[in-house]
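The other protein chains are all here in position, but one chain of the complex has been omitted.
Letters are used for the chains, namely A and B, taken in the order the chains are written, and counting of residues starts over at 1 for each.
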Amino acid sequence: MSAHADVLIIGAGPAGLSAALAAASDGAHVVLLDDNPLPGGQIWRDGVQAKVPAQARQLRDAVDNHASIQRHAGTRVVARAGASALLVEDAERGWVISYRALVLCTGARELLLPFPGWTLPGVTGAGGLQALIKGGLPVAGERIVVAGSGPLLLASAGTAKHNGAQVVRIAEQAALGAVAAFALQLPRWPHKLLQSFSLFDPRYRSGTRIIAALGTDRLEGVRLQRGNSVEELECDRLACGFGLIANVQLAQALGCALGNNAVQVDAWQATSVSGIYAAGECTGFGGSELALVEGCIAGHVAAGNRQAAQRLWPGRRRWQRFADALNMHFVLDPALKHLAEPDTLLCRCEDVPYAAVAAHTSWREAKLATRCGMGACQGRICGAATQYLFDWQPVAPRPPFGPTRIDTLMQLEGSTQSGH
Amino acid sequence: MPDLHLDGRPLSVAPGTTVAAALALGSDGSARTSVSGERRAPLCGMGICQECRVTIDGLRRLACQTLCRDGMHVETRP
Partner (left out) sequence: MNPTRVADVIVIGAGIIGAACARELARRGQQVLVIDAGLHGATAAGMGHLLVLDDNQAELDISRYSVRRWRELGPQLPDDCAYRNNGTLWLAANEQELAAAEAKSVNLRAEGIRCEMVPGHALQGIEPILRDGLHGALRLPDDGILYAPNTARWMLDDARVTQRRARVTELDGNRVRLDDGEWLSADAVVLANGIQAVDLCPELPIVPKKGHLLITDRYPHPVTHTITELSYLTSVHNTSGASVACNIQPRPTGQLFIGTSRQFDNLDPEVDGWLLARMLKHAASYAPGLAQLNGIRAWAGFRAATPDGMPLIGEHPAQPGLWLAVGHEGLGVTAAPGTADLLAALLFNEAEPLPAAAYSPRRYLGHSGEPAHA
């Protein structure tokens, strides 16, 4: 089974939805893929306990009503299948999609760092908890501690509170000064739920970091440190993330140049590879408004309409300025590099402890000797952690780009010999 | 209302509920047993960490990216 698109778009968050509409408005036949069951990406994630903003709903409806846009949910890219073709799979089948232009809107994920107890059931990412709640995770009456770093902590706490949880603490590792500087930008931050939590709420503590998750078979409490004082709190869930990292694996696998750990793009949202564009958080963090305009530009350029794209440059500049103002504040304290104890697991897929990994001097050596990074997540969690902890550079990903059914991989048999 | 089976026990959930949420609604929330025997539950919620790998109707899938459907058989201890 194979298909063809004029413009193939990976990711149906704000950037991808916007790119799809722009390209379709220029007459392109668009195929839009997303690996989640519903479109919206992270910020507009839909689900049984989600509240999707009106603007998001409008964009989704416009996409689904457009005759030249074909959207596939629950679909992920697993390999190149030729110079301009990708092998994809969903729950039922795998197939090859060829394209004239490709737009990568793969978004961002959270930086998750190891600390004692982080593998206990009950510990999730901060954005992770938000995503799980939107998908129906029951949290009513549960005591929740949100920890780590970044504006996502507030959004996560807001979603939890809105669904009946008792947020007992929000522990932001950044110092008060950094948080205050961020607070000045708050009124513009688009997420309504942020207003549920004022930064002057006594449950919000700056300069406070998680040092352990406590419990035997499941989370029962946390230990937090602020300055020299250590506090233990009982809780049912810990939502802990240390900021965002761009999802660049697919771009990297396709040969796109990276800069600052994000996909490098020019004014046309073009990557270093001809015919491949990128937009949204995967090119650098900036929030949904910036993602929308970047996606729009990328969609137009991918469909050959540079005029329409260029008209959007002033809008992009405006949102980029706001994004730049937001981005600087949540620097990670070097103490976070020392949270893990020797027996704290660093690679969760292969259960490799911190001490075993730290004994090596490069990602490749550590991988071969300990099997860290050889598991199902392909080093996305532990590789990002070791990049932060030890400055190890991860290597370019190989296909399959995620766990993939073998019968899907069999469909590569017809692909051209040189995929580059 | 999707009616499914979780580790052999029947469970009804609201339409649009993910299998990850169903794990908590119908059981202790855990999805799998790790290499060293620890129970693990969903972590990243967005299809990256692979902690929520479960077996659904014989296939290995991610619970956080799968919606519950009528008649599904979900196993966390295959």
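Convention: contacts are C-beta pairs under 8 Å (C-beta built on N, C-alpha and C of every residue); 3 or more make two chains touch, one makes a residue touch a chain.
None of the values given here were measured: they were computed from a predicted structure.
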Checklist entry - Among A:A50, A:A81, A:A298 or A:A384, which residue is in touch with the absent chain? => result A:A81
Checklist outcome for this item: Cross-chain touch to the chain not pictured, restricted to A:H4, A:H162 or A:R364, is A:R364
Checklist outcome for this item: Where chain A meets the left-out chain, the residues are 79-81, 87, 364, 368-369, 374-376, 378, 398-400, 403-407, 409-417, 419-420
Checklist outcome for this item: Per the touch rule stated above, chain B touches the missing chain via residues 35, 53, 58-60, 78
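In this text, only the chains that are shown with their structure count from here on.
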Checklist entry - What whole-Å value do you get for the distance between chain A and chain B if each is reduced to the mean of its CA atoms? => result 21
Item to check | Residues on chain A engaged by chain B in the complex (per definition of touch) | outcome: 35-37, 42, 47-48, 74, 76, 91, 109-110, 112, 119, 121-125, 127-132, 135-138, 217-218, 247, 348-351, 375-377, 380-381, 403, 405
Checklist entry - Along chain B, where are the residues that touch chain A in the complex? => result 13-18, 20-22, 24-25, 28-30, 34-36, 38-51, 53, 59-61, 64-67
